[in-house]
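Apart from one protein chain that is not included, each protein chain of the complex appears where it belongs.
Chain naming follows the written order as A and B, and within any one chain the residues start at number 1.
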Amino acid sequence: MLATYAPLVGLFVLAAGFALFSVTAAPFIGPRRYNSAKLEAYECGIEPVDQPLSGGRFPIKYYLTAMLFIVFDIEIVFLYPWAVANDQLGVFGLVEMVVFIATVFIAYAYVWRRGGLEWD
Amino acid sequence: MNDSPTLADFGQDVWWLVLIKIVGVFALLVVMTLFAIVFERKVVARMQQRSGPNRVGPRGYLQSLADGLKLAFKEDIMPALADRPVYFLAPVIATIPAFLAFSVIPLGPEVSILGQRTPLQLIDAPIGVLVVLACSAMGVYGIVLGGWASGSTYPLLGSLRSAAQMVSYEIAMGLSIVAVFLYAGTMSTSGIVAAQAGDNRLDFFGLQFDGPSWYAVLLPVSFIIYVIAVVGETNRAPFDLPEAESELVGGFHTEYSSLKFALFFLAEYVNMVTVSALAATLFLGGWRAPWPISIWDGANSGWWPLLWFLLKVVAALFVFIWLRGTLPRLRYDQFMRFGWKVLVPTALVWILAVATMRTVSREADLSSGEVAVYVGLPIAAVVLAVLLVASRKSNEPTRIAAVAAAAGSTNPTEPEVLPPVRTGGARHRPAQRSGPARAEGGFPVPPMDLVVPPSPRLASKEPVAAGAPVASGRRRPSPTPRKDSDDA
């Protein structure tokens, strides 16, 4: 059983080794010429504002997107075994999945109607 | 056909064979990345009537390798406001899942490597495709963390946008492949390739003919949704809003430099290669030869399938590049609306339609033609009717405006949307000097007397229109011949 996934571990080790080596080696390979302007946040030449540090506020919209993502992700996770085993489940399986999708669709329609999917 | 590996064939390799495969997959991805970058630059250049990179290596094909090496010798900057450990780890977190995702892609049938029979695929499992999904879910972290840890405004905004975009389109992508699982009855990638083997016997009221069995043909809606979704998922044009250069500089990796930046770049292209390979596997028959070649008996055995597979991947990459060369970037609200309001419901309805057709044909023992007529057509009719009503309703203002315009109103939309536009402070905006910039009704059109410079590739160096101000990309010939003028 585990032998199936063993190569994945090998690839993980190789990729991780490569990536870690790259990020660690970068400061040593490249030149180092100190300049305080280089260390500032890049804002196209104007004086940088330290917004992210002092807790810049961002649209709460992103929260809603993430929440909807979870809702649909869970729906997808249920769809996968259903799709794979569709031939065994028969008509009953189809009916219950229709009921399930319809119920989740209520949530979707609600969010849509309230304007939760609009970006401005 | 007996070359087709099954799940039981995996996990049997000796250790050195596993090592060879691991290094092979890694090397393949790195080479494909280097190739894809040059390929992209060359194709886009050709689409824009330029030459593209043509200096390093044969015909410029080593340009991306040179660029990658150059990046290693650039200064590595750690911004003062950066969150050091996370800033350091973010490129690593972005890179690892990108590589891991490719491990389940079948590159070919069982081949013989140094006397050992083995499938040309690193791993396969009953959950096959889910490995790719899990990796793409992890890839979001690299981007979110990279943007956040930079301690700068543009990267933070870019990473938030990027993450929101990736999760939105991940839904559409996840839904689009459900129908494939439904048809194949498995989630293992080698099983899905095997399910697309052979011809698909169609029976249309006694009329029998062989159709292709690629899921791109059998499940066209799924395929289209998948293609759109992965373009959004990989943040490529026209959905490259997270790094919209004119708005956010480089997006989440604005502050990154040197090899850390190179890793982000690598991850992006590896992801592109992986989703292309997944498209080939799920929808385009995997490593199996396409039709005219598949007549040849040996096409699906030995090492040949690796070639067919790579050709399919390159074709998919070309579509990515083609899109970039053709389409303008979307506005963010259009983009999110498209993902959530078009792709997701379409995918859900399509899944139910496919499942219904399949269940009916299985239970009632109908032929494929009868199912299409008795089940597919009614479903299609209902869907079309709903869409028609919905689109008429949502386009009502436009239709009214169009009617008003036809009745003689020159600029029907202008009065209702004319809020005062704030021009940028004291900026002086001179009126456009030349060219009819706008059509009646608002939107600008290119000037009708536009003079286009001739293609530098064409033999004729004559300008297209008489009196053209621009002749060609050629240098002005010096009055006296000089020998040091034409380098660089």
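In this text, a residue touches a chain if its C-beta (ideal position, glycine included) is under 8 Å from a C-beta of that chain, and two chains touch if they have at least 3 such contacts.
The rule is simple: contacts and distances are computed from a predicted model.
Chemist: For the chain that is missing from this picture, which UniProt protein name fits: "Monosaccharide ABC transporter ATP-binding protein, CUT2 family", "NADH-quinone oxidoreductase subunit J", "Helix-turn-helix transcriptional regulator" or "Hemin transport system permease protein HmuU"?
Modeler: UniProt protein name of the non-displayed chain: "NADH-quinone oxidoreductase subunit J".
Chemist: As a test of the contact rule: which chains in view would the missing one touch?
Modeler: A, B
Chemist: Which one touches the absent chain: B:55, B:70, B:331 or B:392?
Modeler: The missing chain is touched by B:331.
Chemist: Can you tell me which of B:98, B:122, B:144 or B:227 touches the chain that was removed from the display?
Modeler: If we include the chain that is not displayed, B:144 is the one touching it.
Chemist: Just the residue numbers, please: which parts of subunit B touch the chain that's not shown?
Modeler: Touch set of subunit B with respect to the missing chain: 7-8, 83, 85-86, 125-127, 130-131, 133-134, 137-138, 140-141, 144-145, 148, 151, 156, 160, 163, 167, 187, 246, 331-334, 413-414, 417-419, 421, 424-432, 437-438, 442-444, 453, 461, 469-479, 482, 485.
Chemist: May I ask you to list the residues on subunit A that touch the chain which is not drawn?
Modeler: So the residues of subunit A touching the missing chain come out as 1-6, 52-58, 60-64, 66-71, 73-75, 77-78, 80-82, 84-85, 88-89, 92-93, 96-97, 99-100, 103-104, 106-108, 110-111, 114-116, 118-120.
Rule of thumb we're sticking to: only the chains that are shown with their structure count from here on.
Chemist: So how far apart, in whole Å, are subunit A and subunit B when each is placed at the average of its C-alpha atoms?
Modeler: 17
Chemist: Would you pull the subunit B residues touching subunit A in the complex into a rising list?
Modeler: For this pair, the touching residues of subunit B are 10-13, 18-19, 21-23, 25-26, 72-81, 88-89, 91-92, 95-96, 98-100, 103, 122-125, 130-131, 148, 150-154, 156-157, 160, 163-164, 167-168, 170-171, 174-175, 178-179, 181-182, 185-187, 249, 254-255, 258-260, 262-263, 332-333, 336-337, 340-341, 344-345, 348, 351-352, 355-356, 358-359, 362-363.
Chemist: In the complex, go through subunit A and note every residue touching subunit B.
Modeler: Interface residues on the subunit A side: 1, 3-8, 10-12, 14-16, 18-20, 22-23, 25-27, 29-33, 36, 38-44, 48-53, 56, 58, 62, 65-66, 68-69, 72-73, 76, 79-80, 83-87, 90-91, 93-94, 97-98, 101, 105, 108, 112, 117-120.
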